[in-house]
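First the structure, then my questions, so here it is.
Only one protein chain is missing; all other protein chains are in place.
Naming follows writing order (A and B), and every chain is counted from residue 1.
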Amino acid sequence: MRPFAVGATAALLSVGLFLALWVSPPDSYQGEYVRILYVHVPAALAAYGAAAVACGASALYLWRRDLRWDFVGRAGAELAALFSGLTLLTGMLWGKPVWGVWWAWDARLVTTAVLFLLYVGCLLVRDLADDPERGRRLSAAVAVLAFLDVPVVHYSVVWFRTLHQGPSISLQGVKLAPEFLLPLAVNTLAYLALLGVLLAERARLASLEVER
Amino acid sequence: MRAWRRVVAVARKDLLLEWRGRDALIPAGSFGLAVLLVLGLVSGGGWEAAPPALWVSLLLAAVVAAGRGADREGEEGTLEALLLYPGSREDLFWGRWLAVCVLLLLLGAGLWGVQVLLFNAPTRGVGVLVLAGLLSAFGLAAVGTLLAALLTHVRAGPLLMPLLFLPATVPVLLAGVRLSEAAASGAPAGPWWGVLAVFDLLFLLVGPALFEVVVEA
Partner (left out) sequence: MRPLDPVVTEALSRRFGAVVALRGVGLRVREGTCLLLVGPNGSGKTTLLRVLATALRPTEGRAWVGGYDVVSEGHRVREVCVYLGTSPGVYAGLTGFENLCLAADLCGRPRRQVPELLAWAGLEPVAYTLTGTYSLGMRRRLALARVRLQEPRVLLLDEPFVGLDEDGARLVSELVAGVKDRGGAVVLATHDHHRARALCDAVAELDSGRLLSYGPAGLAGAVNRG
């Protein structure tokens, strides 16, 4: 099961990369820079997925006090920090040529930055707690608090000011041309698979650390 | 009835210690003043810069003030005795929350007054500001009380406090700025009362529950 999952994820990532770099045409407005979005958007989704996993697993750990939930929560928090960092980085790389600025005070970027900071704090709390058991409990509390706070942060920034093209994929209908949609869909799938594999591997590593 | 007595006892104890020592209000207030002064200086001190300066200084002062109660327990070695009393530990949360609320309202009132002087800001819409101050204080005190308890047993805890407190309270900052502007111009408040209400509701529900988990042995 494990080699299959890793292999399938690697294959999906390669196909996604191929579609993004060769198959996808340049965008009429963004030009070649549209290719950055094939990393940016999937990474953002993976970051929020990881944060959701961290919150859920942490809540279950606090309720059940089963170490296995802590391993998952820890993996989720680390990956939330990693993928939100990647999202911020690719967002800036894309923003400079397309918007003309490295950073825009856009709601989604600011929310992702807040998510990044809170999960960095969550990891620091775990490492700096005076006792490993306490570290698990405290970082789980931060993971829950951070994830519940993020929607409120998001809507408050949306209403405060926003400068972003509206979401291209909404529930009402898909506005994206199919030649862009396919690479985006495949890459999103690939990043979510990558998230799943990394979550499982990191949780397994954490359990091995405890056994040792 | 008994829970109420415990809540009031903790709040009264914190406020009495604060009244005698003034070791939260004076440092946090002076810090808030310094922030206001610096922000006024770099922004040119026009009245339109007043709401952001006021709320940024209040949030930074809140970081200092909210952690003081927990620090005091640590310095005096009284935390363990406090936690080992019989009864729900949620009462301890609410007691400290109440005391922090009072401190934040005092800080907010003081900083508002100084901001009026420094920025030549209009004093219209005091009713809106009072309500905004109350709702913000409820939420900020809940986050501050929870985080201070959480960071008690973390090395460099006071350094992590702003890292967690400031991003988490972004909604209060934004709502406060917009409500201050609305108060000054008489414009409609938009969705901001809702933002404050949802933020308060979230942390007043989650705060006590997580507090109990956080202060466990």
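In the analysis below, contacts are C-beta pairs under 8 Å (C-beta built on N, C-alpha and C of every residue); 3 or more make two chains touch, one makes a residue touch a chain.
This is a predicted model, so every value here is computed, not measured.
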Quiz item: Looking at B:9, B:33, B:105 or B:128, which residue reaches the missing chain?
Solution: B:9
Practice problem: Since one chain isn't shown, list which residues of subunit B touch it in the complete complex. | Solution: 2, 5-6, 8-10, 13, 16-17, 20-21, 76-78, 80-88, 216-217
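Quick note on the criterion: only the chains that are shown with their structure count from here on.
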Quiz prompt | subunit B residues touching subunit A - in the complex, by the definition given at the top | solution = 146, 150-151, 153-157, 160, 163-164, 167-168, 170-171, 174-175, 178, 190-192, 195, 198-199, 202, 206, 210, 213-214, 216
Self-check item: Parts of subunit A lying in touch with subunit B, wherever the complex brings them together
Solution: 62, 110, 113-114, 117-118, 120-121, 124-125, 128-131, 134, 137-138, 140-142, 144-146, 148-149, 152-153, 155-157, 159-160
